[in-house]
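Omission of a single protein chain aside, the complex is shown with its protein chains in their original locations.
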Amino acid sequence: MVTHAFIELLKQFFSDPATNLFPVPYAPQNVHKALKAIDSGKVKMISPVEVPDGFRGKILYDREACIGCQMCLKVCPSETIEFVPEGRKVKFYMSRCTFCALCTEICPKKCIKMSKDFLMANTDKYGPDMIVLDSGKFVQEEKKETPKPEKETDSEKPQPKATA
Amino acid sequence: MMKYKSGDEIAASFRNRFKGHLIEDPYVKTFRNGVKKTAYSQVFVRVKRERFQDAARHLKTFDGPHHTVASGSDLGDEIEVLFHFEVYSASHGHGVVVTIGTRCPKDDPHIPSLSDIYPSVTPTEREKQEFLGVAIDGIKDNRRLFLTHAVPVGVYPWRKDEFGPEKLVRQVHKDPSGGGDGTRVIADHSPFPPGGPPVKRKGGDA
Amino acid sequence: MAEAPPYPLNIGPIHPALKEPTQFKFVIDGEHIRETDFQPGFNHRGVEYLGMKRNPLQVLHLAERVCGICSAAHQYVFCRAVEHAADIVPTERGDYLRAIVAELERIHSHLLWAGVAGHELGFDSILHYTWKVREDVQDILEILCGNRVNYAYYIFGGVRRDISKEDIAKCRKILSNYRKIEDTVLSIFFSDPTIIHRTKDVGVLTHENAVKLCACGPLTRGAGVKKDIRFDWPHGAYGDMMDDFKVVTPETMGYHATGDVFSQIVVRIGELFESVRMTEWLLDNMPSGPITSEPNLSALLMAKLRMAEGEGVARVEAPRGEDIHYVRLKKNKMEIDSWKIRVPTYGNIMSWLTMFKDQQIADIPIIIASIDPCIGCMDRVTLVRDGSQAEVDWKVLHDMSIEKSRRLMR
Partner (left out) sequence: MNEALEAVIRLGIGAGVIMIALWLSLVLKGFDRKFAAWLQARYGPPLRQPFWDVFKLFQKENVVPERAVSWAFNGAPLMALVGSLVLVMFIPLGPVGGVVAGWMPVLEGYGDLILVVYLLAIPGLMMAIGGFASGSPLATVGAQREMVMMMSYEFPLAIVVLALAWRITNLSRGLESFSLKAIVENPLWGEVGILGIVGLALLFGVFFLIIPSELSKIPFDAPEAETEIGGGIIAEYSGTNLGLFYIADAVKTLAFLSLAVALFVPYNISPLLNVGGIGAYVLDLLFWLFKVEVLYFLAVTVIRVGAARLKIDKLSWLYLVPLSALAVVGSLLLYLDTL
C-alpha cells in the first residue's frame, strides 16, 4: 500500500538530511576530550546555525557607564543581578538569567546589552564564565560611532488601514 | 437568531434578582481593541454565601454558561472564591465573561459546591480546598488534586496568614506543628485534618 | 501476574506515553479499560505563589515560563489581565503584532502536537517530518522575538519589538512555504490508512459531554462545538478578523464532527493552515503607529502598575485551548495581590476521563496525547523533599553530579 507518507519519506531519502551536526557528527565518547580537540584544532567543529539580529544571549555589561541606579534589580524576574555596594555597581549571575532582556530596556544608561553568545553550558554555575562583571566599554564607543540608521520600520509611514 | 444580552444587562439582571444579598454592586468592564474597536466585556458579581448556588443557577438562564475555573484569594479576614464563566460561548462574538464570587469568614471557612449545577467544577473545587483551606460543602471528590503528601495538611499555599506556606519555603521536611517529618500525612489524601478546615479565631494569632 | 483480571495498570508518573510526569490509574481487563483515575501534581512548581511575591513586570516573564510551548499565550493573557485590571489600553499596532506572534505560536504548537501524536501511534517518521517543518516557524519567531522558545515579546500596552520591512518579507516567504506543503500535510494525516485505523472512533468525546464538562480548545471543536475564544470574546486584533475567518471544526474541513481523535487531528491540522492565512492577513492589514502605549518601562512600573487598583480576567485561545488568568492589583503595592492561572489541560481533565471509557490499552497514549496535555502548565509547585533517610537529599544529588562532571572531565 503506497501512502502519501511513503512518498514523502522516499523524497526525503534522496534529499539531504535536515539535521545540523553540531558540534561534531557523532556523539564523542568523552565530551571534554572532544572539546579540547576542537580547541587545539585537531577536530573541525561544525558551527551552530546562525542566530538572527536581536538574539538575546549572554549579557554584556559596561561597568564604567553604570551609575548604580538599581532599576535592573527591580525588574529582573530571577534575581540574576546582585548589587555590589562598593563602587555602586552590579554583577550578573548568568546561570540564573532567563534572557528576558528587561534590564537592557530599563537601564537609563543603556550599559547592559545582550550578545549573540548562547554557548554557555558549564559545570560550575559560579565559574568565571558564568558571572558577568565587566565586558568592556561599549556605551561610549557606540556614541562615538555615527548613529546607525535605525532599522527601517513601516510604523511611521501611512499604511492602508484594515478594511471592513 | 437569538437575542444576546450585553454585559450591562447581565449585571442588571443579577442586581435585581439578588438585591440585598450582594456583597458589592455587580460591575461591568468593557474593552475595545483593534482597529475596528470591537467591544467585549466582563461582569463581576459577588453574592453572599447563602445565595451563591442560586446565583450560579441564575447564570444558567443565559445561554450556555461555560465554566472555566475558580480563583481565590485571601482578603485578610475573609476568603474570597471567584468562579469564572463565559455566557454565550460559541456565539462568534457575543461572549461575556461573568465572574460570580462569594466570600466566607476565616472562622467559618466553607462555601457551597457548584458541582451539582456544573459538573466540570470538581477539579477546581478540589484545588481551592487544598490551596485556600476553604471547605467546599458537597464536593464530589474530596482528595487532594495537585499537592503531594509531602505538603503537610494544614498548610495552604495561597493563604497569607499563619496557615500559609512561608515556613515551608526553606524547610519542607519540618512539620509546622512541631514533631514528625511531615511527609506522611493522612491516608485518604484529604486536604483537611480530621476536624475539618482550620479555623482562625478572630483576633488570635494562633 | 498473581491477580485475576481486572487488574490495575498504572501509567505514570514516568512512562513513554507521557511526555511529562503525571499518573493515570487504570483498571484493565485484558486489553480493555474498565476504570480510570487521574493524579496530577508531580510537577507542581508554585508559580502562582511565586507570582504573588513579584511585581507585574517580573511576573510577565514568570508567566511565560508556565509552559514552554504556549509561552506566548501565557504572556499574552497575563498582559491582558493586568491591562484589564490597571486600565492600560494597548495600541492598535501592538494588538496586531501580538496576534501575529500568537498565531505563529499556534502553528508551531500544532505541528509539535502532530509530531507527538504520530510518535504515540508508533509513526516516528511523522514526528521527524513535522518537527522538520516546524523549524521554519521557529525561525520566524526567532527573527521577530529574538529567541525560539521564550519570546519575551509582550509588554503591558503592546509589544517590545517592532517588525521591520525585511522581517516581513522573510515571514511572508516562510509562510508561503507552508501554503505549499499544505496539501502534503493534509493527505499524510487525513488519508493514511494506519492513522485512520488508530484514530477513528477512538477516545470519543460526544457533543453533549463537551458542552456539559466545559471542554475547551481543539478538543471541543473536534466534537463540533464552535467554541473559540478568539472569536467568542473578540479581544485584540481578533475583533477585526471576525468577518474573514470562522472557527475551524471538522465540518468546515469536510468531515463529520464525531469527537474522536481523528476529528481532533482534523481540527488541529486545519487550524494550523488557518493560522498561516491569519498571519498573512494580519501582516497585510497591520496598522501603523506606536507598538506600545507606554514605552518607558520605569514609568510603566513605578507609576501605572504601582498605582493601579482593580481586578481583571483575561482569556486567550492558546494552541491547546482556553487560557485564562485572573489578576488583582492593589494600590501602592508592587507585588500582585492575587493571581490565578488556568491552562487548557486543567479545563479538559473531566472530559479526558470520559474519553477512556471502554477503550483499549493501545489507545491510551493517543487519547492522552489527543488533548495536547501540558502537565507542566497544569501543575505548578516543585517540592524538594529532604530529611527522610530513605530519600536522596538534593545536596547529595548535587555533590554526586559535581563528582560525575569531574570524572567526565578527566
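Letters are used for the chains, namely A, B and C, taken in the order the chains are written, and counting of residues starts over at 1 for each.
In this text, a residue touches a chain if its C-beta (ideal position, glycine included) is under 8 Å from a C-beta of that chain, and two chains touch if they have at least 3 such contacts.
Here the structure is a predicted model, which means the values were calculated and not measured.
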| item | value |
| --- | --- |
| Touched by the hidden chain, restricted to displayed chains | A, C |
| Contacting the left-out chain in the complete assembly, out of C:D124, C:D284 or C:E403 | C:D124 |
| Contact with the hidden chain (one of C:I100, C:A114 or C:I195) | C:I195 |
| Positions on chain A where the hidden chain makes contact | 3, 5-6, 9-10, 12-13, 15, 17-19, 21, 25-26 |
| Chain C residues touching the omitted chain (full complex) | 1, 7-9, 15-17, 28, 30-31, 118-125, 128-129, 132, 192, 194-195, 197-198, 360-365 |
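Here, only the chains that are shown with their structure count from here on.
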| item | value |
| --- | --- |
| Chain occupying the middle, per Cα centroid | C |
| Chain centre separation (chain A, chain C; CA means) in Å | 25 |
| Chain A and chain B: spacing of chain centres that average the CA atoms, whole Å | 42 |
| Chain A: positions in contact with at least two other chains | 161-162, 164 |
| Multi-chain contact sites of chain C, meaning residues that touch two or more partners | 240, 285, 287 |
| List of chain C residues in touch with chain B within their complex | 40-42, 44, 46, 48-49, 52, 84, 89-90, 92, 95-96, 211-214, 216, 225-229, 231-240, 242, 246-247, 285, 287, 311-313, 315, 322, 324, 326, 328, 337-338, 340, 342, 346-347, 349-350, 379-381, 383-388 |
| Residues of chain A touching chain C in the complex | 1, 3-5, 8-9, 12, 18, 30-32, 51-52, 54-56, 71, 74-78, 98-102, 105-106, 108, 123, 151-164 |
| Of all residues in chain B, those that touch chain C in their complex | 29, 31, 33-38, 40, 42, 44, 64, 66-73, 82, 84, 86, 88-97, 99, 118-120, 122-124, 144-148, 150-151, 157-158, 165, 172-174, 181, 183 |
